[in-house]
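Have a look at the structure below, then the notes.
Of the protein chains in this complex, all but one are displayed in their positions.
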Amino acid sequence: MAVTVFAMALQRNLFSAVVLFGLYSFFMATVLVALDAVDVAMTEAAVGAGVSTVLLLGALYLVGGTEAKPLHRPLIPLTLAIAVGVVLAYGMQGLPAFSDAQAPIHTHVAPRYLQESMKETGVPNVVTAVLASYRGYDTLGETVVVFTAGAGVIALLRRRRKDAK
Amino acid sequence: MGDHLAVLQVVLPLAAAPLIVLVRDRGFAWIATTVVSYACLAIAVGLAVRVATAGPISYEIGSWPPPWGIEYRVDALSAFVLVLVALTASLVAPYARRSIAAEVAHDRAYLMYAMYCLCLAGLLGITITGDAFNIFVFLEISSLAMYVLIALGRNRKALVAAYQYMLMGTVGATFYVIGVGLLYLMTGTLNLVDLAARLREVEDLRPVLAALAFITVGIGLKLALFPLHQWLPNAYAYAPSMATAFIAATATKVSVYVLLRFYFTVFDPSLHFGDVPWREVFIALSVAGMLVASLVALFESDVKRLFAYSSVAQIGYITLGIGLDSQASLTGSITHLMNHGVTKGAIFVLLGGVALRAGAMSMSVNSLAGLGQRMPLSAFGLVIAGLSLIGIPGTAGFVSKWYLIVAALEQGHWWLVAAILAASLIAAAYVWRLIEVAYLRPAAADAWQRGEAPVGMLTAALAMVALCVYFGFDTTFSVGGAQEAAQLLRGTR
Amino acid sequence: MSAIAGHYSYWVTVFLMVAGLYILIARTNLLKKLIGLAILQTSVYLLYIAPGKLIGGTAPILANGFTTYSNPLPHVLILTAIVVGVATLALGLALVVRIRETYGSIEEDDILARDIADADG
Partner (left out) sequence: MRNDIILRVIAKIFVPFMLVFALYVQFHGDFGPGGGFQAGVIAAAAIVFYALIFGLDAGHRLAPEWIVEKMIAAGVLVYAGTGFAGIFLGGNYLDYFVLGADPVSGQHRGIFWVEAGVALTVSGVMLKLFYMFTGRGREPEDA
């Protein structure tokens, strides 16, 4: 995965970059399956490797080409990005160890989902239960985000009808 | 229905948007938007009254108790911001009709209204929710809607402005999610109240500090905290007038609200921040923003950009109050949210009217020549709002700045008082530049036709101007509400 | 496999974030910037999901014979984040297409040059 990202950063040909992006999403989905997040993996495979890549290709077809120029000064952005990374790495030092069953996320809130959701909602897939019921309002928001994007793209890309018609 | 006010506040505009897309008619879209905006104002006032009499309201969506479900929570601070957003919306919506008809292609006007409703719903949703991740979802709703609103501007630069805003806004939102993620990993909860309680027991502070940094930078990008403001001037300048008026009055204010929430409700500065000089950072950035942005505004030739830079400077005043961190300074900050919202709203609505008559999207300062004769009421409104921007006694702007000065004096920061006064003087200079052009310089021979702005627009604008003056004299609502909110923030320590 | 993925997941997150941010800031091509943005957004996935994994646990779909499940809440949050990401990408691409149509280029420098030319002319 890291290799594809490196290649993407260096690649000037936009088409290869897009294909690499699809590949990258696929790797990401594989890792997600390994982490037991099957729902997320399925979505990432469909959205990241599927929809995003198709959209990027479609847009690429319309705008075309390769990147024009080499970078002027790659150092400043690199320093900035690394500085942010250092802050994140610093914060991550204090996080609970991997697979620590006593970590707060496993002892607070989540247990109720795992233990009660069958009784309370009758749905064995806990992800679905949380998504659609416990945190159903987030999902409403998510649907509205999709709606906003769809309506926004219509507003931006619809061809203006000729007045004569 | 009375018990459901909290959720109706957000769901009404949220449901109006798809309805508008379904019906696909410009007239219906306008009516729906107006009705929804007024309903939102009524609900917001209703909520504010309830909170004032009966204390904070908690509403469990889906009847799941927090922290398992998502909770809507209205307290003095969120009620105050809700009223600000809904008030602006209800003043901008009726005026939108003429402005949108003139500036946006007819076959997408209905989409513009839908986006406006979504943006409103998003901003209200951010303010009212008691769940950290829900904030992100609604932040994205309002942001995506805003990008589209800006991109619908007639000038092609609007597209680039929207694109830039989209990049910076999305980075901001992603940083926010990273920050919330770190907090979640340390506490296991997303509910803000629960988060605050459980954060007190966290021992390893490194993730908390990193979360603080990410949330500050992330939200700082959204609220155009100096020097993260680069997206703002172009976005304000090239968006359609109605979008500018609404966004300028509300969007950055809601981001300030999120920042206040996290700094004072979720985090406990004395416990979590340790030796981090967050106050000094805020004060330094605020003062730099106030002075630099004011100076840029002074030499800016485009009117909308001028006032956009002035917004960056005014945000500096608001964050200054956060940095000073006292009862008086927070009161000043929160009052300034309202006062500056109303003032900027008035200015951009008036400029929208002028742009409509001038038939141009971007106007140079010089093109306002002779405005005093041609559009006397609009010019008069601009002057009053400009005075409020400077902070002349008797206007709203004075009141909030007064509290900031008092706060600075309390802590013995004489140089801060000097900085506030200096920034106000620069503001006086750029407002005077406009007045001079508008009243003292004769109109160019080939200037646009005579005539005031349409009645609807003018009424909305003058109502806002009247509010600028009203909040300068009667401060029961503005300062009173802000004081209560400030107490709430500091009391939770 | 999962143990290795989990152990290094923090560093992967940091790396992805730095890479995405770098592409986003350094590149001048508007489309490439969007790819950087997408990578930045994906960096969040592992931050949330990796800690939710319990070794010996299984996917959070209740069934007989399993007692340990991975935490479902991060999955839900990231599902939402993925959807938000693709929505942003779609909107961004639409903007890029429009910019290309009106400016004839999607290079930052060209666009800047054309705007300056507008102001002068």
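Each chain gets a letter, A, B and C, in the order it is written, and its residues are counted from 1.
Assume a residue touches a chain if its C-beta (ideal position, glycine included) is under 8 Å from a C-beta of that chain, and two chains touch if they have at least 3 such contacts.
This one's a predicted model, so the numbers in the text were calculated from it and none came from an experiment.
When the full complex is examined, the chain removed from view is found to touch A, B, C. Contact residues of chain C toward the unshown chain are 59, 61, 79, 83, 90, 93-94, 97, 101-102. Residues of chain B in touch with the missing chain: 1, 4, 7, 11, 14-15, 17-19, 21-22, 24, 59-63. Panel shows chain A; residues 38-39, 41-43, 46-47, 50-51, 54-55, 58-59, 61-62, 119-125, 127-129, 131-133, 136-137, 139-140, 142-144, 146-147, 149-151, 153-154, 157-160 of it touch the chain omitted from the view.
Note that in this section only the chains that are shown with their structure count from here on.
In terms of their C-alpha centroids, the spacing between chain A and chain C amounts to 5 Å. Chain contacts: chain C has residues 17, 21, 51, 74, 77, 80, 84, 87-88, 91, 95-96, 98 touching two or more partner chains. The residues of chain A that reach two or more other chains are 88, 92, 95-96, 103, 105-106, 109-110, 113, 135, 138, 141-142, 145, 148-149, 152, 156, listed in rising order.
Interface of chain C with chain B (complex): residues 17, 21, 24, 30, 33, 37, 40-41, 44, 47-48, 51, 74, 77, 80-81, 84, 87-88, 91-92, 95-96, 98-99, 102-103, 111, 115. Note for the complex: chain B touches chain C at residues 133, 136-137, 140, 144, 147-148, 151, 156-157, 159-160, 162-163, 166-167, 170-171, 174, 177-178, 181-182, 184-185. Of all residues in chain A, those touching chain B in their complex are 87-88, 90-96, 103-110, 112-113, 133-138, 140-142, 144-145, 147-149, 151-152, 154-156, 158, 160-161.
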